[in-house]
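My questions will all concern the structure given below.
Here the complex is missing one protein chain, while the rest keep their positions.
Letters A and B name the chains as they come in the text, with residue numbers starting at 1 for each one.
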Amino acid sequence: MKRKSMTVGSRGALRSVALLATVGLVLAGCSSSDTASETEAEATATQSETTEAAAEEEVDTSPIKVGVLTDLTGAFGIVGQSNQAVAQFTIDEINANGGILGRPVELVIVDSASDPAVGAQVASKLVNEDQVDVVIGGVASNMREAIKDIIATRGNTPYIWPASYEGNECTPNVWNVGAVPNQQVDPVVNRLLAEGKKTFFLTGNDYLYPRSVLAQVRKVVEAGGGEVVGEEYVPLDITDTSTLVSKVLASNADVLFEIIVLPATAPFIQGVVDGGFEGEIVGTLFDEAINGIIGTQADGLLGIQDYFATIDDTFSRDKVAEFAAAYPDEAGLFSATFNAPAWYRGLYLWKTAVEAAGTTDAAEVEKTMDSASYDALIGGPASMVPGTRHAQLTMYLGQMNADGSVTIIESLGSVVPEQCG
Amino acid sequence: MVIKGRNAAAIAIIVAIAAASPFIFIFGNDYITGTLTRILILGLLVLSVELAWGQTGMFTLGQAVFFGVGAYSAAVVAKDYGITDVIAILSVAGFAGLIIGLLIGAFLFTGRRVSELYVALFTLALAYAAQRLATSWSAIGAANGIPGIPFPTLFGLKLDSGPILFYLALVVFAIFFFICLWVVNSQFGLTMNAIRDDEERAEFFGYRRQTIQVLVFTGTAGLAAVGGGLFAITEGFVSPSLLGIALSTSAVLWVVLGGKGTFLGPLLALAILQILDRRMQDAFPQFWPIAIGGLLLITIVFLPKGIMSIPQVLRERKSQRVLRHSAPIREDIQ
Partner (left out) sequence: MTLLVATNITKTFGPLVAVDDVSLTIDSNEVVGLIGPNGSGKSTLLHTLCGRTLPDSGSIKLNNREIARMSPIRRARSGMAIKFQLARIYGQKTVRENLLLALQAETSLIGLLFSRTRHRFDSDIEVLLSDFGLEDFVNVKAGELSHGAQQWLEIAMAMARKPALLLLDEPTAGMSPAERQSTGELITIAAQKCGILIVEHDLGFIRSMCDRINVMHQGSIVAVGTPSEIEKDERVKEVYLTRV
């Protein structure tokens, strides 16, 4: 019995040693590649020091690294595909025009898989292992919340958040280049109030973005002498919207302001339209990408965005045509709700800031990005409003058509974000 | 017997990690350190599934619920109440897990015997419900979760760098790892196995099956919750996916690949997959998910005890013929 126990015991120990060896090997594989990249980084550092010493005779030509973090797979996979293509398109364009500070730009793309826990991991990889100069990305706000500290605070790296969202993101090193509620809400609500439409029904899914946007709607409506006659929130994964549709119809409101996300968008809108709703239907998520899903009932919906395909701007039209030619598979994915204009805008604003700073150093870019401004952008000029970490954007009010296209009703011009003030 | 080997291996692993870690900090970076920290934290979740399912036969497909409960309680305590002491935070997290685990365990196991499938479906539904609740509950950040959780402190010292957080995770992991090992190796552990292998037989011996199952289930819930608490304070954020189906089933996957009931195997599978995962995903984005699926199928079909049974399978194949003839047969009794 004793002998047996000893043999099995040592065999177990042997086995564990073998397993440890395996783990060790894998780890060694990882760290050796890291050592390599670190040596490289050190070499670069030494190089730049010498460059400074040699005073402007030699130029640093090592590539600038841009980290792209988006949901290539999972629930937001399709948005991620669009983001990746837009990032690649933009960087190719920048490189074709001489890069930034005379240095080529290189993308490091990671997949956050629509899961914040994965996002945190890959964000750390971008910042700590690839040592990128900037990170752009994230689709939903929970992704931003999970990665911003790792990138901007712990990692001291600029982070561009390229999406329209609920607002209030004022962390140092974080730059918001998408629309915030007041930019999407104020112009259209004021216009409707002026037209004499005074009663509003508000509805959306029960999470932060719809609640924040609709809170802004309520504020503007009440300030302008209108009245909110109903406010309803439904779960994110709702499929049966019939109860909500009846409430909307029963309210007889002049305006329905809605933020119901996919997959319930289409059945909800169809239900309201087919039910004979007579007021205006407005939303922050209507554009060419969504119209096709809603179908003919999309006819007449009002949407407000930082870009529509039909805006009267030849620069935007040409760029989007170029994009479609370069990325035929993603051609249909260049839309405001997929954040495509915001990605293009964010990368160019950062480029401007780096050029103004003369370096990619985070502390320097933090100063110059504060007032970065650029005109040649898809959707129109944009500029960071100093002290707010948010961008002043050109906004458009569009009316959806049954065929999915959008008719621009009004170019609202540049709208100032009310943030971080 | 096997216990000796298991103990030796366990101590060897912990010592090796501790000894190797300085080299990782010198040659690696915060991403590698972070990955290793995460392995240790998820290791607590994996241990809890191994104890509940691998050792006691309670097929929990919702263990991330407790991980998430721990993570969220830690986040609330640290952020809203400003308590950053790591011992206090982890105690609150663990205690929250124990309470929820006790409620669910009592509901599932105090009545008549329920099938493994029933437990699996119930806990799976629970994970779904928990994630939905967290997604829509605005007090805990709804879909956005809780970001910006402050770094933990220990006796007033701020634990705010990757390597320090790694050692924190290592110490917490080692403590619970040895507690679990000690439980599994005790006579109580033998009883857990008896309930796993044949619940009814155990009852007919007079074992208070319900009490034991509720106790183990509650304990594993607390263990998972401590892991969740550790996740919250080291990663600095929590989000609804932490208590959802995806993480729950991942934990089960690691246990299956590593070898259910082998104690060390699941941890090993977790470590290997976590280290490989990001790199393989980046290198072979199309191929890697398929490879993982294939690996799982191969394991289920050929290695019912996961990677831990590879040496055993090889050994048995070699000595199969011998075994067949030397199987003990009792001819008579004197």
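Basically, a residue touches a chain if its C-beta (ideal position, glycine included) is under 8 Å from a C-beta of that chain, and two chains touch if they have at least 3 such contacts.
What you are looking at is a predicted structure, and each value in this text was computed from that prediction instead of being measured.
A.B. asks: Among B:81, B:107 or B:205, which residue is in touch with the absent chain?
C.D. replies: B:205
A.B. asks: State which residues belonging to chain B touch the missing partner chain.
C.D. replies: 1, 183, 186-188, 190-191, 193-194, 197-198, 200-209, 211-212, 215, 327-334
Simple rule for what comes next: only the chains that are shown with their structure count from here on.
A.B. asks: Need the CA-centroid distance for the pair chain A / chain B, whole Å please.
C.D. replies: Taking the average C-alpha coordinate of chain A and of chain B, the gap between them is 34 Å.
A.B. asks: Any idea which chain A residues touch chain B in the complex?
C.D. replies: 4-5, 8-13, 15-17, 19-20, 22-24, 26-27, 30-32, 34-35, 38, 72, 110-111, 115-117, 120-122, 124-125, 127-129, 140-142, 145-146, 148-150, 154, 206-208, 211, 235-237
A.B. asks: Of all residues in chain B, which touch chain A in the complex?
C.D. replies: Of all residues in chain B, those touching chain A are 1-2, 4-6, 8-10, 12-13, 16, 20, 23-24, 27-32, 34-35, 38, 132, 135-136, 138, 141-148, 235-237, 239-242, 246-247, 264, 268, 271-272, 275-276, 278-279, 281-282, 285, 311.
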